[in-house]
Structures are given as structure tokens and as C-alpha cells.
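This is the structure, below, for whatever I ask next.
Just one protein chain is left out here, and the rest sit where they should.
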Amino acid sequence: MKQQIEGSQAVAKTVALCHPEVAACYPISPQTHIVETLSRLVKAGEVGSCQFLNVESEFGALSVLIGASAAGARTYTATTSQGLLFMAEAVYNAAGLGLPIVMTIANRAVGAPINIWNDHSDSMAMRDAGWMQLFAEDNQGAVDLHVQAFRLAEELSCPVMVCMDGYILTHAVEAVDLLTQENVDAFLPPYDPVQLLDPSDPVSIGSMVGPDAFMEVRYLAHHKHLQALEAIPRIQKEFHQQFGRASGGLLESYKTEGAETIVVALGSVNGTIKDAVDDLRAEGLAVGAVKIVSYRPFPKYQLRQALGHAKRVIVVEKDLSVGKGGILSSEVKMAMRHLPVMVETVIAGLGGRAIPKASIVRVVHEALSEEGLEEPHFLDLNWDVINAELVRQQAKRRSGPTAENILREVGTLGVKAG
Amino acid sequence: MLQIRIHGRGGQGVVTAAELLSMAAFLDGKFALAFPSFGSERTGAPVAAFCRISERELRAREPILNPDVIIVQDSTLLHQVDVFGGLQPDGAMLINSTRTAQELGIEELCSKLPEHHWCIFPATDMANTHLHRPLPNVALVAGFAALTQEVSLGSIEEAIQQKFPGSVGELNIQVAREAYDYVKGHVLA
Partner (left out) sequence: MSYQQVKFYQTGTFTIGNRLLDEHNQTIQSQRDRTNSLNSGHRACQGCGEALGARYAVDAAMRAANKNLVAVNATGCLEVFSSPYPESAWQIPWMHSLFGNAPAVASGVAAAMRAKGKKETRVIAQGGDGATVDIGFGCLSGMFERNDDVLYICYDNEAYMNTGVQRSGSTPARAWTNTTQAVGTEPGNPSGIGKNLPAIAMAHHIPYVATASVADLHDLEAKVTKAMGFHGARYIHVHVPCPLGWKSDPALTIKVARMAVESGLYPLYEAEHGSVIDRTPIRRKVPVERYLELQGRFKHLFSDPPDVAGIAAIQAIADANIRRYGLVDQEVQGGT
């Protein structure tokens, strides 16, 4: 039933419908509303025998779930940014052990400098750990992806992150079709573990693996993701049959037929991009968009199919590989191997910097112009501020903390006393 | 599409105001998106929230830079934060205050707006009367409905009841009705 509801609450209610048995949570903005709502539902007895643990850190949270999942429980947590990095060791551990944990990432920038607003640097930092990473464009997508995530994780014995933009989606109130318990139960069977800590049938989980077998074990983890490239569209189809919506899948194309320029992105910015595409099409430009839903596994082949006919692909990404440039754009470029497609990198929206539709339109025009875009292109960067700070750093050795200097320049901080 | 920006301070229910607006628009059969712009929890800090209302599906996620309507819940922000930044030339404005435009120092701004496009009214007083709490958000939301006719009072009342069940909702509905009538009367005058 459609309801005007906050994204976080919609997600929490949906997770509750999936019969989690152990949830361990540590609060961090902007995920707090999710864990608060889930804790209330558990305490009110609406989630069966689910155990909700308030833990001492994010590292503790995922560790609790590692034990619980190995003991056969369906498990869930949520985190972001600093919290995701704090549990980084456990993130790799969970994937390496093949435990089907589902975790919401309320995407947020990673400091320093400390920043609580949205970008994708957190989930990007964990992209190689072996978790599947699915990105939601809106809160309906977020809700639907969580249900699919439990299915996917348990089918393949591989943990899944559902990524939704912090504040932009978590704190947005919009219309969401909340699922019914009957439909969820028809779609999501009880968890049937591949490995289990069971006194009646003892196993040792977590042994050391040496040089003679490690490569094979890692290849098998990679193989799971290759299987997921087939499982994800299949699960999308089944979801469509059960719920009437084709949510999920690997990627989604928008007006790419006959498009010469295609904009590619992850997450909520795709909404703005679709509006920009409409404006550009109205101008007579052959522009389209592709939204990547499954970032891990990376849909190399499907991207090739979707983008291969274009002349130019503009990847708009909310992350930065410091010292190099784009992350997603490199991967898209790899997918376009041997094809005559130009792949541009646009770094945008870092630390919650707004991405106006007008800027997307402008950057497409710039890409199509004679001069083109530099590689990478930083969207809406304030070069005056940058240059002032560079001058400052050159002038004096003790130039002070960069962030503070810039904030003073931008006017957020007051004038220095004395 | 209508874009509304609401200004206030933490603890005044600014985010709730945007949410109620979006719920009312939804109940009226429209598409609506409400979202906040704030940082860590801190009572008293300036806060802004946004709401878009449209007949068509809303996809864009950018902040509202050129609002059609500005709502100011706390008049102490008027000369501290650029609350009117980007307001459309034919935009509308609602301000919570017991003072006049001249006393608030915004007479010139008001004169530039089309007639009947702005209203300053004592939303906090109305809230105090019924709720015994200085929460002007519901009154301003109802005032918005009266001023712009973009959402119905009926839907606002239903949204209030959904958000605040029981007697709290009932009292807020009374605030809403008083504010609606006041602004309607003021605008027609």
C-alpha cells in the first residue's frame, strides 16, 4: 500500500517483514532513523523472536552478525562512512567466510575532514571486499532491494550491501509502496545455511589458508559474483511477478535508443539525470542515461550492451580516488574495451555538494563542445577558493589546517581573532 | 511543480512541517517530496527543509535554490540567514511573527511581491493557545494552504492525524483551522 513515508522508516519496516533473527546496531548519522525504527518494532514484539543488540561499535555490530549468521540466523545491520571503515576488517571477514549478512549503507562521505553528508566514498572503499553492492535510486528502490538482498545473499552465501544516499534518500519523505507480509513470505523462504555451528554436526569455520590454496578460495569468491550476474536478473523477474514492479536488476537504461551520449551514475542522482536528459532531448541532443543498480558484481557485459553504440559516455560519480581520479569511470572504460567509445569522468557531489540539474546539462554541453572536458572533470569546483588556498600554502610554511582556511574563505567560519 | 522552502531553528518542527506538507499533497493525489537540510542534532541552530509538490512524478534530488514559496518559522533568522535567497519574483511568503513587515525590516521585499502573495501572522501565539507549546509549524502549513490553495485543509488535517494520533492531533487540527481561517481572511481583505 502506498504511503508518504520517510525512507529510513520504510526500509526499517521492510527489513522487519523479512524476519531477521539477529540485528546488531550502532548509531551513526544518517542511518539512525533506520536502527531506531527497527529497534522499536523489535521491542514492540512485531519481529518475532528477533534479538536486537545495541553494540559498542560498528566493528562489534558486524562481528555479532558474523557469529549469529554462522549459527544459522538471518542477520541485519546498517551503517555508513566512518562506521563502515571501522568495521572494515569484519567486512572482509564476513565475505571471506561466505556469510549472507544484509547491511544497509546510508552512503556518506569519509573524513577527514569530517562530513556527514552524502557521497559514495564509503561503499567505494569496500568495493573489493567481496560483498555485493546494490544501489537504490529512490526509496521505493531501497525498499525493494532489501527484500531482494536477503534472497540473493542466502542463495549464494554471500553478504550484500544495499546502498542508499544518506539524507537524500534516508531522510526524504516520498510515496513508497510498502510491501505486505504475505508477499514477502511468498518471495523470501526461511534461511537455509550452507555452513552451520551445530553441536550435533561439528565443523571448524575460519581456519587459516596458506599459499597453496588461497588463490583458489579467492577465485571461488569471485565465482559467486559471476553467478550473481545471472541470479540478480532472475530475482528481479521473480520480484516483478510477486510485487508487480521490475525493481532491481543489474542496470536500467533511460532513453538510450539512438543516444550518442549516455550519462552513467549510481544512486539517487539518476533522478536528476533523467530530468536533465529530458531537457537535453528537448534541445534536440541524442542523450540518454544508464543507471547501474548492481555495482558489485560489476555488470561488464551488460554495460557493454547498453553503452556500446554510443560515441561518448559521461560517468558522473560521487567519489574520488585521490591521486588518480574516477573509480566507476575506470571500470566503465574497462567494460568498453576495444570499442570506440569515449569515457569521461565527472567527479561530483562530494561531501553532499548539490548536483543541480542545470550542472548536468551544462557538463554534457561542455563534453560535446570543441574543448571537451578535462580528465577528470570536477563538477562545480570553486577555483577561486582552491587557488587562494594554494597561494596561502606557498606563502607560508605554517599555513594552518587546510579545511579551516577554506571554510574561512567560503565564509562559514568567522574572522580569526587577533 | 511548486517548490517550498521552510526556515526555522532546530526544535521548532521545521522538518515536520515539510513532511506534513508532503503528506497533505500526497493525500490530495499529488506527488510530493520533502527533505531536510541540516547537520548534527542541535536545538536552536538554523534549519531548512524543502518540499516539492507536482502533478507529475518527482525525480530530481537537488536542493531548492529558486523556491516559489518561503516559509519562515522564526523571524530572528530574517537578517541572519539568507531566508529569501532565490525566491521567484512572483513567489509567495509566510512569516511567523507578531510584528509588521515594517517592524521586521522587510517592507521593501514584501512590496515587490504580487498582491496577496505574502502573509505575516502570529503562528506561535496560535500554537500556544491550543497546544500550550510554541510550535508554529502546523499553523504555517495551514497558512500555506490558505495562501496558495495548493493543498486542501482536509488533507492537512488528515496528515496531522496520521502523524500525531490522539488528542495531540486533535489540538493541532484546531491550530490548523484557526491559522487557515486567519490567513484566508487576511488574504481576501
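Read from first to last, the chains carry the letters A and B; within each, the first residue is number 1.
The rule is short, and it goes like this: contacts are C-beta pairs under 8 Å (C-beta built on N, C-alpha and C of every residue); 3 or more make two chains touch, one makes a residue touch a chain.
Fair warning: this is a prediction, and the values are worked out from it, not measured in the lab.
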item: Shown chains that the omitted chain touches within the full complex; value: A
item: Sole contact to the chain not displayed, among A:11, A:24 or A:102; value: A:24
item: Residue, one of A:72, A:111, A:233 or A:356, that touches the chain absent here; value: A:72
item: Contact partner of the left-out chain, one of A:9, A:29, A:63 or A:123; value: A:63
item: Missing-chain contacts mapped onto chain A; value: 21-22, 24, 49-51, 53-57, 59-61, 63-73, 75, 89-90, 93, 97, 196-199, 201-210, 213
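Going forward, only the chains that are shown with their structure count from here on.
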item: Distance from chain B to chain A - Cα centre to Cα centre, in angstrom; value: 33
item: Chain A partner contacts - residues on chain B that touch it in the complex; value: 15, 18-19, 22-23, 26-27, 31-36, 39-40, 58-63, 65
item: Complex contacts: residues of chain A adjacent to chain B; value: 4, 6, 29, 116, 138, 165, 167-168, 171-175, 268-269, 271-272, 274-275, 354-357
